[in-house]
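I'd like to ask you about the structure that follows.
For this depiction, one protein chain was excluded, whereas all remaining protein chains were kept in their positions.
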Amino acid sequence: MQFSAAQIALLINGKIEGDANAAVGSFGKIEVAGAGQLAFLANPKYEEHLYTTGASVVIVNETLELKQPVKSTLIRVADAYSAFASLLTKYQEIEAQQLSGIQEPSYIATTATIGEKVFIGAFAYVGEGVVLGNNVKIHPQVYLGKNVRIGDNTILHPGVKIYHDCVIGKNVTIHAGTVIGGDGFGFAPQADGTFQKVPQIGNVEIEDFVEIGVNAAIDRATMGSTIIRKGAKLDNLIQVAHNVDVGHHTVIAAQAGISGSTRIGNGVMIGGQAGIVGHLQIADGAKINAQSGVTKSIKSPGGAVTGTPAYDYTSALRSQAISRNLPEMEKRLKELEEQIRQLLAEKV
Amino acid sequence: MQFSAAQIALLINGKIEGDANAAVGSFGKIEVAGAGQLAFLANPKYEEHLYTTGASVVIVNETLELKQPVKSTLIRVADAYSAFASLLTKYQEIEAQQLSGIQEPSYIATTATIGEKVFIGAFAYVGEGVVLGNNVKIHPQVYLGKNVRIGDNTILHPGVKIYHDCVIGKNVTIHAGTVIGGDGFGFAPQADGTFQKVPQIGNVEIEDFVEIGVNAAIDRATMGSTIIRKGAKLDNLIQVAHNVDVGHHTVIAAQAGISGSTRIGNGVMIGGQAGIVGHLQIADGAKINAQSGVTKSIKSPGGAVTGTPAYDYTSALRSQAISRNLPEMEKRLKELEEQIRQLLAEKV
Partner (left out) sequence: MQFSAAQIALLINGKIEGDANAAVGSFGKIEVAGAGQLAFLANPKYEEHLYTTGASVVIVNETLELKQPVKSTLIRVADAYSAFASLLTKYQEIEAQQLSGIQEPSYIATTATIGEKVFIGAFAYVGEGVVLGNNVKIHPQVYLGKNVRIGDNTILHPGVKIYHDCVIGKNVTIHAGTVIGGDGFGFAPQADGTFQKVPQIGNVEIEDFVEIGVNAAIDRATMGSTIIRKGAKLDNLIQVAHNVDVGHHTVIAAQAGISGSTRIGNGVMIGGQAGIVGHLQIADGAKINAQSGVTKSIKSPGGAVTGTPAYDYTSALRSQAISRNLPEMEKRLKELEEQIRQLLAEKV
């Protein structure tokens, strides 16, 4: 697709300086972009590149004062970065929406219901009773088990696997290799040392506008539902156990893990590789530092913790700092002991 | 499938109160179950729901004393939860066994041997010389490399990948996206800073009744076998390196990792995100706390450890508690130093 500077200015409500007919077909970083590319300049640190860039069009902040002549067409907006990002988003949406039709071979059960403008890639498996909304994009090699429901505009990247009876909302994006609805890890220990599997007959419900990264695992509930609420964002390789409830607009970084039945509030931030034990309550807006091991509920909204076992962020940092000086502290203690020993000896 | 209260009572050795012909076709939680559903009540905390539930049949403990009239048919058993769980297990087994036949398109090498009542889903790949026992269920998009052997009644969920020459026992369940038999991570450093790959020509052997979660990685041995023994249960996203030996009925929680050649005993419990370095011995019944980093063998059976590096659980908890008070301890130390300084000064 080719766009003129004038068309772009219209989309982002910008003011053109230079050739309004300059045409671009792709995006580039300002320092390497060439003819036919669109770049942006937000950080004044990179201003020098504006005077040498080969980009045909550059989006800049309206407050920018030029120090040298510029060859590119400029589009001035209130916030160059956010204008550029929203353009990119629109571009990707348009591109995604162009995908439609059914590639062969794919497997679509006769009892499945398929909305309009749906894309189903080659080697995708759409099971019995599956319902796909409008504009759903099922990439190659995706698996949808019996009775899975997928809302409008949702994108499932290659190789996503969704077990039977799970429900995915609208405008959800799930990245390649992620598995939704595997059995929760429930085994009842028996007297003879073996385990009896606890059947996992619940499902997973993922609400609208959720995004989940690559190769993550969201287990189905034992009974009821494991829930990922509206607008939550989960990174790669994350573990969400059975019956967990993740609040809306909560963000979870890569490789974090949440154990069974824990309820995470809204707007919580969970750092990478953090772990949370089962059956806890994490208050709204809590901040859990990377690699923390949370063993107790966080009750106060916005509470921040770090460490394993995790506790109050500020106290923990202070203790961590002192713990680095333990050899020094040990030395001071020895000196005191020696001094006291002498004082006591002198008394005799 | 529909079952009458009488049929269910027979299966779980229960005593009926109410309409023995009440029919159910699915399971539900007592607080939300409706007509045609089977629920259970085990925890007295939820007894109130028994008097309002819409469930047609409810399994209860034989000791339960009713405080109000009940509309549902009751089935009294010694242990309501375990009766319900065993019913569910039977139900899922029946459902799984109904799956059979070969979906198209799938790829089955002419040299593969296929048992009776086998299911092979669409887009599954069954390589040269593969042997599938009876009742094996190979879900869509599974890959079985050359000479893989799969025992009777084993279920491989969608997208499982098993490299050549690996051996999977009977009644094993492996969840979606898990990879069995990838190359162990072996690279010999060379004088010039590069690495020579150490070929990994062993395999993986998984014994009977093992269950492995979603997106896990069990690497093949350099030579010989990486072994997961009878009845072990592994959760999602677990790493098991080359030549590891996991004992029977050992349980490993999500995102834990075990480095090369380590031998884990029988009945060991390994918490989530724990890591164990290579070439260790972990005694039978050992307990490794979540997020621990185990750097030494655990020699005493039943030994419990926590922390990184991990050591004795009780001592570690005590040290962790004190380490939280380090700022306080540091203050006390300073006070002592000041007092001693004064005492010494006074002496002069």
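Assorted remarks:
Going in written order, the chains are labelled A and B, and every chain counts its residues from 1.
We take it that contacts are C-beta pairs under 8 Å (C-beta built on N, C-alpha and C of every residue); 3 or more make two chains touch, one makes a residue touch a chain.
Values in this document were obtained by computation on a predicted structure and should not be read as measured data.
Touch with the chain omitted from the figure is made, among A:N13, A:N43 or A:T89, by A:T89. The chain not shown here is touched by just one of A:R76, A:K137 or A:H157, and that residue is A:H157. Shown as candidates are B:Y46, B:Y81 or B:Y311; the residue that touches the absent chain is B:Y311.
Even with one chain removed from view, subunit B keeps its contact list with that chain: residues 105, 107, 123, 125, 141, 143, 145, 159, 161, 163, 177, 179, 182-183, 185, 187-188, 193-199, 201, 215-217, 219, 223-224, 237, 239, 241, 255, 257, 259, 273, 275, 277, 291, 293, 308-309, 311, 315-316, 318-319, 322-323, 329, 332-333, 336, 339-340, 343.
Touching residues on subunit A toward the chain that is not drawn are 27-29, 32, 82, 85-86, 88-89, 91-92, 103, 105, 121-123, 139-141, 157-159, 173, 175-177, 209, 211, 213-215, 231, 233, 235-237, 249, 251, 253-255, 266-267, 272-273, 290-291, 307-308, 320, 323-327, 329-330, 333, 336-337, 340, 343-344.
Throughout what follows, only the chains that are shown with their structure count from here on.
Here the C-alpha atoms of subunit A line up with those of subunit B after a rotation of 120°, rounded in steps of 5.
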